[in-house]
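Quick one: structure below, then a few questions.
Apart from one protein chain that is not included, each protein chain of the complex appears where it belongs.
Chain naming follows the written order as A, B and C, and within any one chain the residues start at number 1.
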Amino acid sequence: MSAKIANILFIGDVVGNSGLQMVSRMLKGFISKYEVDFVICNGENAHNGKGMSLEALNLMLEAGVDVVTGGNHTWNNFNFFETLKTHDRVLRPQNYPKGTYGKGHGVYKLPRGLGNITVLNLQGRTFMYPIDCPFRTADWVIKQTKEQSSLVVVDFHAEATAEKLALAWYLDGRVSAVIGTHTHVQTADERIFPKGTAYLSDVGMTGPYQSVIGMQVKSAVDRMLYQTPHKYECATDDVHFAAVLLKLDVETSKSVGIERIFYPEFETTVPQG
Amino acid sequence: MSAKIANILFIGDVVGNSGLQMVSRMLKGFISKYEVDFVICNGENAHNGKGMSLEALNLMLEAGVDVVTGGNHTWNNFNFFETLKTHDRVLRPQNYPKGTYGKGHGVYKLPRGLGNITVLNLQGRTFMYPIDCPFRTADWVIKQTKEQSSLVVVDFHAEATAEKLALAWYLDGRVSAVIGTHTHVQTADERIFPKGTAYLSDVGMTGPYQSVIGMQVKSAVDRMLYQTPHKYECATDDVHFAAVLLKLDVETSKSVGIERIFYPEFETTVPQG
Amino acid sequence: MSAKIANILFIGDVVGNSGLQMVSRMLKGFISKYEVDFVICNGENAHNGKGMSLEALNLMLEAGVDVVTGGNHTWNNFNFFETLKTHDRVLRPQNYPKGTYGKGHGVYKLPRGLGNITVLNLQGRTFMYPIDCPFRTADWVIKQTKEQSSLVVVDFHAEATAEKLALAWYLDGRVSAVIGTHTHVQTADERIFPKGTAYLSDVGMTGPYQSVIGMQVKSAVDRMLYQTPHKYECATDDVHFAAVLLKLDVETSKSVGIERIFYPEFETTVPQG
Partner (left out) sequence: MSAKIANILFIGDVVGNSGLQMVSRMLKGFISKYEVDFVICNGENAHNGKGMSLEALNLMLEAGVDVVTGGNHTWNNFNFFETLKTHDRVLRPQNYPKGTYGKGHGVYKLPRGLGNITVLNLQGRTFMYPIDCPFRTADWVIKQTKEQSSLVVVDFHAEATAEKLALAWYLDGRVSAVIGTHTHVQTADERIFPKGTAYLSDVGMTGPYQSVIGMQVKSAVDRMLYQTPHKYECATDDVHFAAVLLKLDVETSKSVGIERIFYPEFETTVPQG
């Protein structure tokens, strides 16, 4: 591998203990296999499916994660706010309004003399909360961090495909990658935009797939059928690891490769007797 | 290929003239390559990106499509309502309320003595319109059509991954496939559920990818930046074909294979000089 | 007062203990002052601002209420579901889907030989949950109950003024009154529609007005400022009683009078020194 290429592994929303265990068990192997230099991991659902905890954060860091990003569920566990305020390896979306706990981007050192990388966590607004504009927030962070690092990877935690694609076009050539999270379903649209920004609409969930995006099937179906509250219960079975590997050219700050990872693969054929 | 396996090709949201041309140019080749028995195609964006027209319908049928399904945009072109009422090869979501034009499912004859197939078009409600319950509507249609055909393919036109997965679990073993449309982004989660229902969260768009889900980039970005109306203009460049191939066992009515198609593939690596 | 006129008092969303106390203290006086024959009271927020309880229900019934209606918050307190299933004096919106606990309408006996009255609880869908159609549900209940009673009072628990007015026009002449709840703000648009249906967009809240619709000001403002969760705390101060008095002509089933009640009145002038 070229000395000028940074290999970044980006892991999608880790859900609950089964997701955390999957990360603990598998990550070192992936790091070794893909010669990974830096690991970003969305952890907004690590604490029993809803929010974050110091314990979950430590588990991920020990497993080999370098920085944990967040999303709308970051705020579910009030006990995590102290950590969120002070820990430099955990982010929440930058475009939450001023006065919110925590920080939304960080500049981190890469190994092998590859320089620094900026990780920027943003959140969408379509079908979500009316927080600050993610487009303008990105402009501001790019300007702020430019001198420390021109490699920028964005975790865009958003629901609507239109908003994700609009941000990717808006940032094409100005950040190294725009990677979507939040829907818990991996998309198949990985590509490199014309000016060098790698893009994937959603990395998907690292967690239990005998579920509705991580939630026990019965409660999730009942919520739809009756439109009344049904207790959230985190699912546990059929755990998969969802991630994307980015290859960033440190000289140009552009992406030169993007590859989806989903392990183990789903069954797509049924053996016939 | 076994005489007992029906090969169904399901094409995702065709957007505008460039999408229609792609279907006209490519479909015959895919039919031949995959020995396709029946073609379902979501056409809600065929008429300039918004709605349907008789002309677009005829183009798709001539290209080899057997039945055209719809979605929320079906209602954008008032001129299409007459056709929607009477034509037996075009559907709109079944769970629009009583009194709405058109029909939401049809039973069609397969070639090669494979019997009949029911195509059922449903629409989600999360982040969309409060129409009738798609879960209960599916129950009703399955019961209605059971004697004519036990093969059922569902086009579930929906936004939220949770709603799509909940419906798949709800219908697992009772329909042959639940295939999502509407987000215009192909997902990578094709699988066969435990009781034999094939599933894909979204087939993705057949249309111009130098766009925000089919719309010109500038207007789409401006809508996000300013939150004011900006004229919808259909994009035209970088057209791709998005579909999924289903293999249905005619004896058991279950799926035995599911394979995504996206043509041409996106660039995921950049050659380095 | 004519023997043919039924005086119905309809009390708006009772919030928490302070709201319950207001009902206990004031209702008997209002019943006597206005010669009230029947009292309907929306109780979806009676249990600490969120949901219902058997205790709250009993307090309202003892205070003189005849039937307690509900809304989206009815489902917040799981402990109430047993009562909801069996008690004949408590309703939840009728248009929740089949399989939901409780019932959405009841036919009750009026005093003074005035016959029966149907109370129908419905919920809107604009900006709310996608439950069954309130318009068609109203049609069905009117038909069902016609022989037992032609007096029908609707509690339409809804957010959007457009949906409330649309239902009123749709039901004009077929029910005696359409009375809105849910926004916790009394509207000033009481009127009798051309065919005899009395209408008020919202009765308003019976509860603490030093609040944001019943919630402590600080948490409510913080939710808006930061778009993160802030614990719901029920307010307690500046309690007012919000209701509307309906005069129904028992022979024609139409309304002949509608009068808002808000006690004590707000200060609208400031004395100048």
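Please note the rule applied: a contact is a pair of C-beta atoms (placed from the backbone, for glycine too) under 8 Å apart; a residue touches a chain by one contact, two chains touch by 3 or more.
The structure presented is a predicted model; accordingly, all values stated were derived computationally and were not measured.
Chemist: Can you tell me which of C:R89, C:R112, C:R174 or C:R260 touches the chain that was removed from the display?
Modeler: Only one listed residue reaches the unshown chain, and that is C:R260.
Chemist: List the residues of subunit A that touch the chain left out of this view.
Modeler: Considering the whole complex, subunit A reaches the absent chain at 97-98, 125-126, 129-133, 136.
Chemist: Please give every residue of subunit C in contact with the chain that is not shown.
Modeler: 2, 127, 133, 135-136, 159-163, 165-167, 169-170, 183-192, 196, 201-202, 204, 211-213, 215, 217, 220-221, 223-225, 247, 249, 254-260, 262, 266-270, 272
Chemist: State which residues belonging to subunit B touch the missing partner chain.
Modeler: 75-76, 96-97, 99-100, 129-131, 225-229
To be clear about the criterion, only the chains that are shown with their structure count from here on.
Chemist: Please report how many Å separate the Cα centroid of subunit B from that of subunit C, as a whole number.
Modeler: Distance between chain centres, rounded to whole Å: 44 Å.
Chemist: Using the touch definition from the top, which residues of subunit C touch two or more other chains?
Modeler: 97, 129-131
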